[in-house]
Structures are given as structure tokens and as C-alpha cells.
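Yeah, one chain of the complex is gone here, protein chain that is, but the others are all in their spots.
So that you can tell them apart, the chains are marked A and B in the order they are listed, and the count of residues begins at 1 in each.
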Amino acid sequence: MSAIEVINLQREFQTTIGVFNRKKKIVPAVKGISFEIAGGELFGLLGPNGAGKTTSVKMLTTLLIPTGGTAKILGLDIVNDAEAVRPRIGFIFGGERGLYWRLNATDNLRYFASLYYLDPAVSKKRIPYLLEMVGLTDRADEKVEGYSRGMRQRLHIARALLHDPEVLFLDEPTMGLDPVGARELRQTVRNLQDEKKTILLTTHYMFEADALCQRVAVINKGEIVAMDTPSKLKDSVNDLSVVEIEVFGIPPETVEKIKTLSMVENVSVEDRDQLQLLLVHTSKGAEAIPLLISELNGLKLGKVTTREPTLEDAYVRLVGGE
Amino acid sequence: MTAWQRIKANLRVVFMAFEIELRQSFTDAFVLFGIIVQPTIVAFMALWMLKDQVANYAIFVVVGSAMTGLWTTLLFQGGNSITGERWTGTLEPLSCAPAPLRAVVSGKLLANITQSLLSLICCYTFISLIMGLPLTIANPGLFAGSIVLTVVAFIAFGLIIGSLFILNPDVQRFQNGLEFVVYIFSGFLFPIALLPMWTTPFSYILTPYWAARALHAASSGTGSDGEIYFCWAMLIVFSILYAIVSKFLFKSILRKAREDATLNMQ
Partner (left out) sequence: MIMEKLKLNIKIFFEGAYLSYVGLFRWLSPSTYLATLIFSPLTQMLFFVLIGTYAQGTDKAYFYVIGNALMNAAMSGIYGVTMSIGGDRWDGTLPYLFGAPANRMTVFLGRAFMHILNGMIGVLTGLLWGWLLFHIDYSAANPWALLLTILVTTFSTSGLGLLMGCIGLITRNVMFVNNTVYFVLLVFSGANLDLATLPSWMRIVSNYLPLTRGIASARLIIAGHSLTEVLPLLIEEFGIGLFFALLGYSLFRWFEITAKKRGTLEVF
């Protein structure tokens, strides 16, 4: 039996627009997604902001009722057996909310331990253990309001692990963290995987999914557009290579023009201090370079390189650029 | 988990929520206003208005004004307790935990009500020390018993208020008005006999009415023991009734919040 089983899950939201002349509008957020996650697997749900990742996780954690489809966690239905599901799952949502800022870490955990019916004798040992695990032991007696973003995020993880759940949902756990904090957090996630927990991780960082997940589903506009292991997803762009050109002050018209070239599949521009990095997906490899340079005629150029595609490039191809 | 273990675990949740709420709200100016400033001012005014007009007016005013503080705290703190968690983003983890949200809210209400018992102490101190009026409680034993039942009854009432406000935001708009409506119908500072007859049933279904009646009777000595016991019985009956109704209300608010995606607001 798979740990998580999702069949054609859907969710719509109703929003009202206008102040005086209120109109209701139905917005689909998740348009029927299906996947299965095996016990002990670390599965990634990868997609841009607004793709439906958080909505999917909220349905699976019983916080939202789907408007269509079903899902089972450890064989239990997320709507009808919600109460049986809850003690067996843990979840964290990216961001800093969801903690009591005027309390310290220990008290936050004590409170949630009681809510998860932990025996006081158990939580007495469990809380220091978890604080140690997420590296908050030294600051456990300080109020959460004084914590950094990363510390709060790690406290969220400790909270989610209090009752030692079999299944974990981590929604954008590294969102807004500095690089060091994000790296520490990824290490924590790896440790959890070693404990054979089933983990569903959502992220919009490709390298994060690449580094952590055994399988990845790419979600865009509420639909799953690809699902495979990171290496297989990379294979899907094997026919491509990536030309990177450093250029100083590229006008948008030029980017648009390059996009129209027949050998070019995708173009994106990244800002790097004074220069921009032009990334061109092409099937022609290094042969494309002369043609591209002629298009950039008159602009000051820096380094020009070609490289193998990464998971990120596969992702760009799937979700269609920015 | 056996039934007994579950009750024990839920009681632990209540006391934990009590502790957490108490520690978070003791510095809240709004709370301080509701439990100290407003009741003291009401007490002062009522004292001046009722002076020499009503028997045992000093203790009557102490008890009545303190009850206004109790109700105001309950109305605003209890009414907003779930909304507050929603804004801090903690309602999601709370409603997703195995413990019932009702246990959490009960603990929070217990904390609010315990704090607002300070109103009683403030009004008592204010009137006896500053105004120098003699205050004696006619029947301390029955008074203490009435306080305990009042706390229980107010928690049960708070569960209803809290969930109604969530279910129907229109009710919340009348929050300010409900403050005085209950002061009036519960007879905190004047007997409900002054009101038109048709309003009496409203008073009877409000636990604050029975609480006020019991506390006034026990403190002023204006009622018989039998009357006080009758009020106790009504407090118990209505508390049980409220508790049962609130169970359904909570179930439907949580279900509705999961359907409408309103567990979290940003």
C-alpha cells in the first residue's frame, strides 16, 4: 500500500470581485492531480508560485476540503477519516506564521505536545531531543519574536515532529531563508529521510528538488505536467544544450527577437550585478553561438559558454519560462 | 485510548491553553481596559446613581459592575479567540491537531474569565478602600459556590459566542451592542422587573442572568438559600445545554472553514 494516494484531486476557490457590484468568480487552483507516494519516499512537488502546491498540501493535511477527487493517507480518506489522519501526519508551511511569538520555543512545543495528546513524561524527553535536532537548544528559552526566520522555520519542523508522525508535509520549508539557513534545513530534511519517514516536499527551487527528492512531480497552473525521478526528468532535455552569454545591457527587443529564431526553444535573462546572463535553450549546441552573437551585434559581451541541461532547464521547458 | 485517558488528555489541553492564553494576554491593554478601567468606572457611576436609593447598594454595585467586566471580557476575548488564531496563522495547526478545538477555546476562556475575576477585586477594593464604604458579603459560602458555577457557565456561554461569531460575521458587527444588551437582560445593576414582560424569556436563557441573580442574592442577602440553589440548578442546566450546542457549532464551523478556506487569513 502506498503511503499517499491522490486521485484526480481538485479544488476551486470562490472569490468576490468589485466593492459595490459584487460578483462571484470561481477560480480553479488544482485541476485534478493524481500521484502515489510509497512509504519512506521523499517526493517533491515542484512548481512556480501559484501553481497549486500549497492548496494541494492543505487538502492532504485535512485543512481544506477538496471540491473534487479523493486522496488517502496511509489508507485513510482525507475527508471522511480526517480525524484518524491527523495524529499520523505532521506538516509545516513556509513562512513565519503559525507560532506563538510571545512564547519561547519550549512553551510552543509544550503546547502542541498537549494538543497531540503526548504523555507529559514522553514530551519531557521528546522536546529537548527535537530542540537539539533542529539546533535550537541554546535559544530555547527566548521568545520566538526574537528568532531569525531560519530559527522559526526549524521550530516549525520540531513542532511537526512532536508526535513522531509517519508522514510529513513540508511546504516550501526553505522559503525566505538565507543560503546558510536553507542548507541547514535541507540537511535536517535528509536526516528525516534516513528515519524512513514518508515526505512530501514542495518547492520552487529546482536544485532543492534535485538534491533531496527521489521523485518529482512538476505542477503548473493546477496540473501535473511531468512526474519522474530527477535524473529521468533531466534526460527529457538531453536533446537540448544551454548557451550562456554574459551581456551588458541587453534591450528587451533583442531578447524577443532571439526567441523567434527557429533553433531556439527558450530564452531567459538573469540579472547579475552590472551584467545580464542570457540563457538560451537550443538543439544546436555550440553551433548556435555564431548566430546568437550576430544577433547581439553592437552589445558588449562577456563570457560565452555551453553546458549540459540541468533539472532547472527541464523545469523551464515544462512550465514555459518565467 | 480509553475514555478516561481521553478526558485526562483533553483536560491537559484545557489547562495548557489556559496557561498559554494567560501568559500572552496579561500585558494586553485592551484586556486591561475591559477588566479594570471600564468596570471601575461603571462601578463609580452606578454607585453614585444608586446611592442611598437601594438597600445594600455598595455590595450590589460591586457585584454588578464586576459582572459587566466579566461579560465584556468574555464577549470580546471569547468572541475573538478563534479569529485571533486565524490571523496569527495558528488556527491551522490547532484545528489539525487531534485535540478538539473546543478544549483549546475552553482553556482560553477559562483564562479570560479568571483574569476578569480581577474586576471583582478591583471594584471591591475601589469601593471599600477609596470610597470608604463598608462591604460585607451576606453569605460567603454560597457566594463562593456561585462564583465557581459562574465561571463554568460563562465558559459554556463563551463557546457559543465564539462559534457564532465565526459562523456568521454579521453577528460580530453587533458585538459592541451585545455588550450592553446582556448587561440589561441579565440584571447586573438593576432588576429585570424594570424591563417589559416580553423580554423576560431572553433573560432566562442567558446564564449571566442566573449568575447575577445568585451572586446578588448571596452577597446582598436579599434572596433565600432556596432561591440561590435554584439559580445554581439553572446555571448547571444551561451550561450543559450550551456545551452540547457548542459541540455541533464547532463541528460545523470547522467543516465550513475547511470548505471556504478560511482557516488562515493573511
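Couple of notes before you dig in:
Basically, contacts are C-beta pairs under 8 Å (C-beta built on N, C-alpha and C of every residue); 3 or more make two chains touch, one makes a residue touch a chain.
Everything numeric here is computed off the predicted structure, so don't read it as measured data.
Displayed chains that the missing chain touches over the full complex: B (touch as defined at the top).
Touch with the chain omitted from the figure is made, among B:25, B:38 or B:146, by B:38. Annotation: of B:26, B:180 or B:248, B:180 touches the absent chain (contact as defined above). In the full complex, subunit B touches the omitted chain through residues 29-30, 32-33, 37-38, 41-42, 44-46, 48-51, 53-54, 170, 173-174, 176-181, 183-184, 189-191, 194-195.
One rule holds for everything that comes next: only the chains that are shown with their structure count from here on.
Subunit A and subunit B have CA centres that are 45 Å apart.
Across the interface of their complex, subunit A is touched by residues 1, 6, 9, 12-13, 16-17, 20, 23-24, 88-90, 92-99, 104, 255, 258-261, 263-264, 266 of subunit B.
Interface of subunit A with subunit B (complex): residues 13-14, 58, 61-65, 83, 86-87, 91, 93, 95, 97-103, 107, 110-112, 114-117, 120, 159.
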